[in-house]
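Apart from one protein chain that is not included, each protein chain of the complex appears where it belongs.
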Amino acid sequence: MNRYRFVLFRPFQLLPVLVGISIITFVLIRSIPGDPVRVLLGPRSTPGAIERIRDQFGLNEPIWMQYFYFVKNLFQGEMGRSILYKVDVLKLIATRIEPTAVLVTGAVCLALLIAIPLAAIAARNRGSAADHIIRLVSTAGLGFPAFWLGIMLIIVFSVQLDLFPVSGYGRTFVDKAHHMVLPCLTAALALSAVLTRNLRASLLAELNSDQATAARARGLPEGQVFWRHVMPNSLVPTINLLAINIGWLISGTVVLESVFAIPGMGQLLVRGIFTRDYMVVQGVAMCFALATVLVNFLADILTVAADPRVKL
Amino acid sequence: MTLARTQTARAGFRLAFGGGPLPLYLGGAILLIWFALAVMAPLLAPYDPIFQDGTARLQPPNSVHWFGTDNFGRDILSRIVWGARIDLQIALFGVVFPFLIGTTLGSCAGYFGGWIDTVLMRIIDVVLAFPFLVLMMAIIVILKPGLSSFYVAMALVGWVSYARLVRAQILVIKSSDFVLAATSLGYSHSRIMFRHLLPNAILGSVVFSMSDAVLVLLNGAAISYLGLGVQPPTAEWGIMIAEGQSFITSAWWITTFPGIAIVTLAMGFSLLADGLGELLGVRE
Amino acid sequence: MSEPILSVRDLSVVAQVEGTTHTIVDQVSFDLQRGEILGLVGESGSGKSMTSRALIRLLQSSRLSVSGGSAILKGEDIFTFDERAMRDVRGGSIGMIFQNPSSHLDPVMSIGKQIAESIRFHKAVSRKEARGRAVEILRQVGIPDPERRYNAYAHEFSGGMRQRAMIAVALACDPDILIADEPTTALDVTVQAQILKLLTDLRDTRGVSIIFITHDLGIVSQICDRVAVMYGGRIVELGGKREVIGSGRHPYTAGLVACQPAEGHPGERVRTINGQPPRIGHMPAGCRFHPRCPRVDEWCSTVCPDLVTSGPGHQVACHHPIPHTPAEAAT
Amino acid sequence: AGVLTIGRREDSSTFDPIMTAQNIDFWVFANVYDVLVRVDKTGTKLEPGLAESWTVSDDGLTYAFTMRDAKFSDGSPITAEDAAYSLTRIRDDEGSLWSDSYKVISKMETPDPKTLVLTLSEASAPFLSSLAMPGASIISKAGMESMGPEAYAEKPVASGAFVVEDWLRGDRVILAKNPEFWEADRVSLDGVEWISIPDDNTRMLKIEAGELDAAIFVPFSRIEQLKQNPDLKVELDPSTREDHLLINHESPELAKKEVRQALDLAIDKQAVVDAVTFGIGEVAYSFVPKGALYHYADNLKRPYDPEKAKQMLSEAGAEGLTLDYLVNAGDEVDEQIAILLQQQLAQAGITVNLIKMDPSQTWDMLVAGDYDLSVMYWTNDILDPDQKTTFVLGHDTNMNYMTRYNNDTVKQLVADARVEMDPAKREEMYVELQKTAKDDVNWIDLYYSPYRNVSRANIEGFYQNPLGRFFLEDTVKN
């Protein structure tokens, strides 16, 4: 069990990261020119009203005091009030977190479902037409802007074929799953391109590895060699690649949620940035950071579980 | 045996050079074509890329406007050819600055270790944990939307990948015999770092930078989609797609051609990355 | 003499490098008797591993291929087998022990499972039975506490134990032939002695035949019955160990014996063979050894000598073999 | 019968009427709350809402309202006290965004549950109009006091045709018919869902796929194509939206009236209408939008004449003029206008630097006077032109809508018009104001554009009045 010892220490290492993130967001969002209150009041704003509302949200305090209040609130389980929505940010996040989580997990699962067989075919038939096609398609798949791809998928699968709803999130479990297929697919396509390329490379290296040769020399059929000895050894780097890309994937939701009208955190964040809703940006960014960190943590655990050699 | 293995590696190296990986040539050719188009844009583009022809708005591809025109009557083909200049520049600068910053910091951290390494790794953790598109948006908004802000944001956000990559490489190479030999011969830190470590550690980053160029291009497009990209009326593919968004169902050509342009350029870069990786025996 | 269990004739392996074809293993022929240990010696790159890999038809790269020859195993030529039949040969009839056990064992599958896996593939036995046999084999190769070690991973073993595990995996299906490709080169002498003892014990108790690849003449003289000396992809001398090592007739064999550091006194210069071993693509014409040979003449550089019998069970491929006795030399 | 699903760009942010200034919220308020006085369907007249009738004293200082027999969605009666409470809140609450507009109320009395008497500190012609503003929606005093503002803003006690059944934040607002609504028999729909779909393409694709009954904010570019679709009805309802080019009068060259007039001449508004609105809009010539109260139809329409513009510029010594044009990043229409104007002004010899800025930041720069030109738009919240005129010409605290236009006669006239109670005289004053503004080129009017909505063919009466109110109580889903 000693190998899982890092599980105990890791949370301590996360703390500085979270503190760093909170400080960066805090300073960053406040250094963006533009005033949330002015945005809130729109063209009809008057200096008096602006002052009054700023006071109400404590925006006239010095920045370090604001940070102090933020931290203090955090200990009381609050994240501060959204200027636009006038509720506690934590509450907003609570209603928005599920779609984003579903989108990201769905995309990852779908990407794996696409990438593993493709990489397997490509690697096992290295140099064949199938290999070249898969490599080319995955190379091209990397190059599509997500927002464009999303619309194209909607046109084909929703409008023309009427297989999936155009947008939205749905309410029952099945309904949600139905709604999330296209967005997950859009995110998964780009991700699977990365994964396929990478997994193919690992598989190729592993197929030529000594241990695979040894397995063949024991008379195991190629299929067994591949799925029992080559694949498990190649998946570890893929898990880590996935973990590294999770931040990228989460950023991607910003665009996808807007294309597919998914009521998730990405939309919340973008509106937060454009309306300078400090607390919302702060909260969502922290949340994203926490998710990234947790996913990496999970990847570490998986790596340790998958590869008995790894010690962390 | 080590010896035999080195020999085989050596043979592989030569094999790759002699036979030549196909992706390398293919990718190189695509990039070269785009580069040539960009350089010769004034000669090749049939129209002024920003000239608005009120009489020729939203024309589908035809013999006069091969790729059609947009809602201002601007010739899409000309805009794509001119856009190649900007997009190649985006791919270049969007990679060069992160590359320089990342390799410098990463190699320092890897070589010196200790607190420098610890601090840098924590910073990397923070930057990585941050949804980077958001970080970029914030930085761009602070600096005011535009290309140069995009480069700055890209540099501030993108260096971490290079730093991680180089650091990992340096850590491996640092413990190799020839570095130990260099130390035993009393070479200075800077000599070991620049003459012995970096030339060997940097390959992986060079290959990565090619595939990174693809991400940079797409980032540029996403940033344009969110409205923070280059200044209009500059012809740039990302902004062309973004502007053509509203016509995606009525005038497909406005977005499709720049879309294809991005995809081909991206493919060129990834193929080149593949080929280089194969050639130099580097895995991503 | 009884029927050999494996009879290799004119085995050649070629490699495609940069569009040209290089012969890496050139017309290698030898017999392996039941219960015999045949040593295959020669320096790095002389084609020892390639020969052994060709016998289980597992060449490392698609650029390599067997270009001719036959290998008769129990009356059938394995080069005519299809993939299915070949699988039964691998592991079933021929077990392979590799030089570097840490890279040849699956790092993420427990040792015991790897053994049980091949048992289950070659013999129709239940999971439980396979496990029982695996534990038994682990015990045989001298792994202490085999039940517990069944679930251990390769990295949890010491180098010597890893090599034993490797041997155990090769033994899983009771093969008739073991090919051991430099199984002790990575180990230290004390552990090496243990492994060599284990292999000779296996030969004695199970009657397996072993092809033992090494470049250590000391090992050869300790455990082998017969020796084949390879140089530049060809067998240059083949015979009983006493004849080959004690009175090798090929100049290369003689040189090899002479340059063992143990042969001579402290402080004395070591005898050496001049020049460098040939490299692939730069194979000299004629006898491959002629650029380094003290007995060379023009003939050597044009005509490649064949392996000819020069004594009972002793063959040598040289135009000017070293004479057996001073008397012979005089003539 | 049935539930009407409507796609829009953003989700509501709150149901507390005083906490928001956004149309997106207001348009739903009008479904959920009733007001004392309503604006009619044509957007030109006031009509009774929760106030059955009212009288105004001769000096214009005292308003007496008689409340209708109506109930909140919780079944409690709507009393004068609730009305007074609502108005007090919008005037006095700390978080109210609208207090300035209601400061004019000096006293509120409720002699009996049916009577509300308001006393103003000075006469105000637009006052009655301002009571029709969604911010002044009537909320339940008891409800607000028992639930607290936060919970009320989530699920209010409704006084209008619908009640908030559920609100999936970021996704949709689900309204159900309010059986207690005093005009409940007028309402045919069982409910309404306002669904947020930020991407224009997606929203249109969704209605084309039949997943929505209606969608608002149809992009100009799609109208022609949607009209072809027999399953859809595209509605272009007149609005009070006017797009204009702000001019910073404090920037040295632009301080000269002739230069500003030259700019106006150099801009081909019809080309803008054609390219940006696909001919759907209409060239604007007065800051009072067409169809709105006191709009002056004969106002000066400066022709497009780049040559004359050039000449005027050189006469004014402003040749080779270079101007900074602030563009709102992410706003497609803004960017399109900017690109067009850049080319047009270039023909009059004016160099325009486009500076793309994030909208919140543009706002700051406009306030700081850090610009020469910038496009903005305005839609009226109330029927009366006073609100907009004050903001644009009345030397309010916002520097005449950031233009820094400075004309004391105009300022005086705006103030006078506000207290003038005679409609005929007021009209004259407003015509005068429109003429002067045009002559001074306080800004450059670009175009008027309609509300652009689309509904499925089976939807009837999906209509928006010029102030933006949807009459969902009259909408029918077949």
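Residue numbering begins at 1 within each chain, and the chains themselves are lettered A, B, C and D in the order written.
In the analysis below, a contact is a pair of C-beta atoms (placed from the backbone, for glycine too) under 8 Å apart; a residue touches a chain by one contact, two chains touch by 3 or more.
Going forward, contacts and distances are computed from a predicted model.
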Undisplayed chain, where the name is taken from the UniProt record, one of "Protocatechuate 4,5-dioxygenase beta chain", "Peptide/nickel transport system ATP-binding protein", "Diguanylate cyclase" or "Dihydroorotate dehydrogenase": "Peptide/nickel transport system ATP-binding protein"
Given B:29, B:64 or B:180, the one touching the chain that is not displayed: B:180
Touch as defined at the start, partner being the missing chain; which of C:7, C:33, C:65 or C:221 qualifies? C:221
In the full complex, which bits of subunit C touch the chain not displayed? Write them out. 43-44, 158-161, 187-194, 196-197, 200, 215-219, 221-223, 241-242, 245-246, 255-257, 259-273, 276-277, 279
Spell out, residue by residue, where the missing chain touches subunit B. 1-3, 6, 10, 13, 176-178, 180-188, 191, 195-196, 199-200
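Keep this in mind: only the chains that are shown with their structure count from here on.
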Per-chain C-alpha mean nearest global C-alpha mean belongs to chain A
Chain of greatest Cα-centre distance to subunit B: C
Intercentroid distance (Cα basis), subunit C paired with subunit B, Å: 50
Where subunit B touches two or more other chains simultaneously, the residues are 141, 226, 245, 248-249
Where in subunit A do residues touch two or more of the other chains? 32-34, 147, 151, 155
In the complex of these two chains, what residues of subunit B are touching subunit D? 50-52, 54, 57, 71-72, 141, 144-146, 226-228, 231-233, 243, 245-250
Subunit B touches which residues of subunit A in the complex? 16-17, 20-21, 24-25, 28-29, 31-34, 135-136, 139-140, 142-148, 151, 155, 197-198, 201-202, 205, 244, 247-248, 250-252, 254-255, 269-270, 273, 281, 285, 288-290, 292-293
Enumerate the contact residues on subunit A facing subunit C in the complex. 208-211, 213-221, 224, 228-229, 232-233, 236, 306-309
